[in-house]
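Input: a single structure, listed below in structure tokens.
Complex shown without one protein chain; remaining protein chains in place.
Then we have chain A:
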Amino acid sequence: MENTKTAPRPRLLTRWIAALAIGMLALVAGAPASLAQGSDSVEGKTFVIGTDTTFAPFEFRQDGELTGIDMDILNTIAEEEGFKVEVRSLGFSAALAALSANQVDGVIAGMSITDERKKIYDFSEPYFESGVQMAVAKNNEDIKGYEDLKGKTVVAKTGSEGETYAKSIAGKYGFQVKSLDQSATMYESVKSGSAVAVFDDYPVLAYGIAQGNGLKTVTDKVPGGSYGFAVNKGENTALLAAFNDGLAKMKANGEYQKILDKYLADPAAAAPSNFFDLVAKSFPALMTGLWHTLVVTAASFAIAMVLGLLFGFFKISSNIVLRGIATTFINIFRGTPLLLWAFMFYFGLPQLLGVGISVWTAGILTLSLNAGAYVAEIVRGGIQSVDPGQLEASRSLGLGYGKSMQKVVIPQAFKMMTPSLINQLIISLKDSSLLLAIGFTELLYQGQQIYAANFRVTETLLIVGFIYFIAIMALTKLANYADKRFNK
């Protein structure tokens, strides 16, 4: 893996298939394979490890596969110590939340060892000595040092060493610090001028600049924190010990230095050269993302229809208890943000239940309950818009309530509901992109993975937007066709 550009084609394909297979396995496996505790040996066990999505050169995706310093170190240690790892690329904050929720066994995410974090996590020996550096846009000749930042805004990554350092000198030099979640978006905001400089970990900056992210460094590196692998305090001690042992061996036999050199001395020039190259390279990953987006939307909407019909009927019931249940359900899920429930189901519920919840389960729960609340209102409105005389006429013929609903009221209500239901389906499809926050590998998430590695944010987002647009157009046409066909 010296240089992926010269790697032979078939190998690329097998790697791609392997990545897909791993992805599928992760779906099926769902919950962490192991929450091994108190055992003295790690051999033969599989550990679920959370990581960031976008922290090149520590973790990033290249041709669909997660790679980087953290990944290489983790895999080398796992091999050395005889355990297996299943890596979940969740995003930095989400990975830590997942660790606290015991959704993962450990986190390796270019994470600085700080006193505050030491209170909740146990860290390995440091595996990387980092430091903070400042960068500005390549064509910026005005900012030569911290003193030129007066009255300006800089960006730093939420919860990072860079943010801490920037804030510590912000008062002295008179600038504002804005916090963002990803390196790629930080660099993009410096290039676009909404911030004049970025404070980031020096290896990340160095790698980005080597990839042509359009920035340059103007100050020296500030020696700073060291990175460590973390487990929950007092748990997974065997895993932590194995990590330390493997790390010591790697340093001794030179494997460790080889990995650092590979990413920092001569970063692989993986960025595609032109737009069509970018499209071709990112296409398979984006199609996987689109597929996941469509599957999660379809599954959620099917459940939402069932929930919506149920609660819609409850809502018009003469029984006050049923009406109360329906109103409560609708108000709760319509009156709170979707994202809140995604976090709640993925991070909160496992802590309440004591069992892990797969990102698919959490995603489908979130989307289906949200859409279900809206569908319930659509169903209620649809049924109430049917002239009550229709039900009376049917009942007067001796048909029961259920039969009358089924044969007379619902067919008419459904016809009126169809445009609103198509609308809700499209909203749900778009809302599924919010699930990237819990590391669900849908379309926009895949886009982020791509620009996190190649820093071509705008072009990648354009491609992603185009795919969403086409998918939704096709869906709309299909739904309208079905409407015309069945709702004559």
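Note that a contact is a pair of C-beta atoms (placed from the backbone, for glycine too) under 8 Å apart; a residue touches a chain by one contact, two chains touch by 3 or more; residues count from 1.
Methods note: contacts and distances are computed from a predicted model.
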Omitted chain (choose from "Sulfide/dihydroorotate dehydrogenase-like FAD/NAD-binding protein", "Cytochrome d ubiquinol oxidase subunit II", "Bifunctional protein PyrR" or "ABC-type polar-amino-acid transporter") - UniProt protein name: "ABC-type polar-amino-acid transporter"
Given A:138, A:251 or A:407, the one touching the chain that is not displayed: A:407
Contact partner of the left-out chain, one of A:399, A:426, A:461 or A:479: A:399
For chain A, the residues touching the chain missing from this view: 387, 389-390, 392-400, 403, 407-408, 411-412, 415
